[in-house]
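The other protein chains are all here in position, but one chain of the complex has been omitted.
Each chain gets a letter, A and B, in the order it is written, and its residues are counted from 1.
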Amino acid sequence: MKELRLMKGNEAIAEAAIRCGADGYFGYPITPQSEVLEYLMAERPYEKTGMVVLQAESEVAAINMVYGGAACGKKVLTSSSSPGISLKQEGISYIAGAELPCVIVNVVRGGPGLGTIQPSQSDYFQAVKGGGHGDYRLIVLAPASVQEMADFVKLGFDLAFKYRNPAMILTDGVIGQMMEKVELFESQPRLTKEEILKQTPWATVGKTPDRERNIVTSLILDSAIQEQHVNKLRDKYIEIEKNEVRYEKIQCDDAEYLFVAFGSSARICQKAVDMGRAKGIKVGLLRPITLFPFPKQVLFELADQVKGILDVEMNLGQMVEDVRLAVNGKVKVEHYGRYGGMIPSPDEVLLALENQIIGGK
Amino acid sequence: MSENITKESIIKEENCVYKRTNLLVDKALSYCPGCGHGTAHRLLMEVLEEMNIQSETIGIAPVGCAVLAYEFLDIDMQQAAHGRAPAVATAVKRLMPEKFVFTYQGDGDLAAIGTAETIHACNRGENITIIFINNGIYGMTGGQMAPTTLPGMKSSTSPYGREVETMGNPLKMTELVAQLPGTYYVTRQSVHTPGNVRKAKKALRKAMENQKLNKGLSFVEIVSNCNSGWKMTPVQSNKWMEENMFPFYPLGDIKVPVE
Partner (left out) sequence: MAKVKGEIVINIERCKGCVLCVAACNEQVIAMSKEVNGKGYHYAETVNENCTGCTNCAVLCPDGVITVYRVKI
């Protein structure tokens, strides 16, 4: 049954995990995402759906538990925040190499180092360009509301299993901590053993006489075969780029200027669009929902329409590189950022548009 | 009567008293001549065969010489990141509690980089079996000092012998985990003589059987040789192991279940 609730973004992640029939969550506390683990521990989903929830000894252990669970064809997830996600990178690389489906949530806080517990978007590069070692990509979803926090857990799993690839939900402390109305989707049961055998015939669930043994590994010592494997990954990423680009266009039809922003920055820019429009500035917003695959084509097309683009991020300028690549020099692209846990206001974003793009050279 | 017994009359299927288990894949093991890994692999597969649990067992391979264990063991297996096998095994067992789950790890994997995962899996009392091959050296990477390298023992990164003042002391992981309430059965074995092989097999059997009881983690250390890393012949390395390793790592049960 669908249900309307007022909840925190982090809680929505947890509730959505239970509702989408997840088999296991493995996590480690870190601000500002500890509510995910706390909510799950309080809910005791094991008694309702059989979902396992475990507080691991570290983020390193947690991501390797995800590896183990995913290799059994189970629907498993973990969540953390920036320093913890850095610790998980080794495991994420192994998961990508072994082509295991799972969901990883990063409720980003400002860095580098231990940084601050306040919100940031400074892990864009880490999420979108790989993060760990080797040639790989994550599917990266960027929610901009508590509603999307819930919905993207389900979407993340669907895409992860469709492509046998880890999916990351890249959010931040704003969305993780804020409370909003959320319409929770209907609960779906966990997969049965038979369904798992059908969905993931490669899973390590015990070798039966009717098949060869299943091996989950990311080790390929023969370089020629390793190259073939990377080619296979590349083809998969191309397929994902072809099929799975998601974005939201807000007031773009007649726009002369464009904001590009994801997640909580997009929420701020949306307000700035309204304020700009009230002042007579024809400004729109393109909000990438998938950061990988990045909405290159729509940006390439919008570049023919608008006079300038302001990329707004809570970082020194990371996604702006992808915006510039997509626009390919057709129009001016500038970055406006606040960082270190600071959040820009709609006024300052609009002012930045006026100064850097409209009035700028 | 005995004159009538020919070689051919003895070598018949019905007279076979020992052969390589079919649960070992029919290919040459990648280990050096005389390495205890091969023996440990075989014993483990014999145990699974005798328990008839091939289809219910999931193994976790480490990083180290046994990284390719999945090439030789005819069961479903996962290859874990360095040191993380107990965390991987934890999830496998929690998500499929009806299965038998083991990790197979060397000393670098289990007692250095994976110390936290080892201790916490033991302390949580995960209902799994950890098999710990301790040869006091990093074999795969070419004979570097391990957490279990003995004082004075030479390796490529302790070329003048391990100096405990600067390089620290060898770590007795098995004694350490025996202290934890989550471990149910903790033992140290070897596979360097036929008698020890038979004892080690019994220990492995017990460790796997224990998973049916749901009472905690079974931990089997096998003190083994690394004749390549130790730069000895296999026969010499086994003798050296008896004279040097066993005094520091004494064989026998360390923690046995109270019936």
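The rule we apply is simple: a contact is a pair of C-beta atoms (placed from the backbone, for glycine too) under 8 Å apart; a residue touches a chain by one contact, two chains touch by 3 or more.
Just so you know, these numbers come straight off a predicted model, no measurement behind them.
Engineer: Could you tell me which shown chains are touched by the chain that is not displayed?
Structural biologist: Result for the missing chain's touching partners among shown chains: B.
Engineer: Any idea which of B:His37, B:Arg84, B:Lys172 or B:Lys255 touches the chain not displayed?
Structural biologist: Only one listed residue reaches the unshown chain, and that is B:His37.
Engineer: What subunit B residues would touch the chain not displayed?
Structural biologist: Touching the missing chain: residues 1-2, 5, 7, 9-12, 15-21, 24, 28-29, 31-39, 42, 191, 193-194, 197-198, 233-235, 238.
Note that in this section only the chains that are shown with their structure count from here on.
Engineer: Tell me, which parts of subunit B touch subunit A in their complex?
Structural biologist: Touching subunit A: residues 54-58, 60-61, 67-68, 70, 73-81, 84, 87-92, 94-96, 99, 116-117, 120 of subunit B.
Engineer: Hey, which residues of subunit A end up touching subunit B in the complex?
Structural biologist: The contact residues of subunit A facing subunit B are 23-24, 26, 52, 54, 56-58, 60-62, 64-69, 71-72, 74, 76, 90-91, 94, 98, 204-209, 213-219.
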